[in-house]
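After the structure tokens below, expect a handful of questions from me.
Apart from one protein chain that is not included, each protein chain of the complex appears where it belongs.
Let's look at chain A:
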Amino acid sequence: MTMLSRTASNLFWLGRHMERAETASRLFEVGARITLLPNTAQGYQNEWESLLRATGASDQYARDYGDLTEENMEKFMIFDRENPSSVSSCIHNARESARIVRTALTSRVWDALNVSWQEMRAMQPGQEDAADLADFVARHAATVHGAIDGTQLRNDGFHFMKLGYALERADSTARVLDVKYFVLLPRVEFIGSGLDSYQWQVILRALSAHRSFHWAYGDDVSASRVAHFLILNGEAPRSLITSVHEALWHLEALLRRYGGDVPHTARDRAQALADRMNAMDIDEIFEEGLHEFLTDFIREIGQIAGFVQDDYFHGRG
């Protein structure tokens, strides 16, 4: 059966929003943990500021809240429906997409989404601490993801959803890494200090990756190892390279399904990006500058998402 462009687009955004909800809660947790250390001259406010900059939300926050407190940050990143990237907004949008394409989803997927939306709606700011909030969101995100993997037909709709997940995950890991850059920016001398290592650990933890990191690299949490793990390790589930390969895999599946007559610019770009990353080593990235690399990467992912839109969601009429 042919798939409406609008349906495909909603499925894609369902995936992106669910992944983005998880990112928001992870970022909030990173922030909350880093502030436990009074590490910089400006005090804890610096970390929240860097976190806002990494998500590109500084202006909105300054306008609506002003004061950088954990309480305000919780409201903004978790509950604020005016913030399009808050957990609450993302879950709401994912459910709204699901409601529009109900018939393309199994009842399990709908149930999982609907329940997470209902529970999110029932929560109040200040009820849970950051770690519990992140757990809560991660648990619901996993239920939805599990329902998709376990029950959806492996048709084009499935690939659009998973493509949304993969591209968003690539973007999200890059942004979490970038927070680290912003945190360190004013005080280069921290590099290699105990503090530095603690912050890298926080990032691993926020990506639920500290155990798998130790499994793969041993005990030495150094910048280049963590960066290698989160950027170039093809076994790490949230690394940039893994996310790009997953996106590519779903774009390949769409190409096989639709044939070469349907445009596949997004696939070609993803292929080129994957090829580039396969050939990279971590020293090269640090030489170029981690922040510069991440900025380019985030831009490239944005462009691939744009080509997905042009290739499949426009309907050419």
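Operating definition for what follows: contacts are C-beta pairs under 8 Å (C-beta built on N, C-alpha and C of every residue); 3 or more make two chains touch, one makes a residue touch a chain; residues count from 1.
Note that in this section contacts and distances are computed from a predicted model.
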Among "ABC transporter ATP-binding protein", "Chemotaxis protein CheW", "Multiple sugar transport system permease protein" or "Circularly permuted type 2 ATP-grasp protein", UniProt-listed name of the chain not shown: "Circularly permuted type 2 ATP-grasp protein"
Which of A:Thr69, A:Asn114, A:Gln201 or A:Ser222 contacts the chain that the document leaves out: A:Asn114
Selected from A:Arg63, A:Arg81, A:Arg299 or A:Arg316 as touching the chain missing from the view: A:Arg316
For chain A, residues in touch with the removed chain: 1-6, 8, 96, 99-100, 102-103, 107, 110-111, 114, 156, 160, 254, 258, 261-262, 312-317
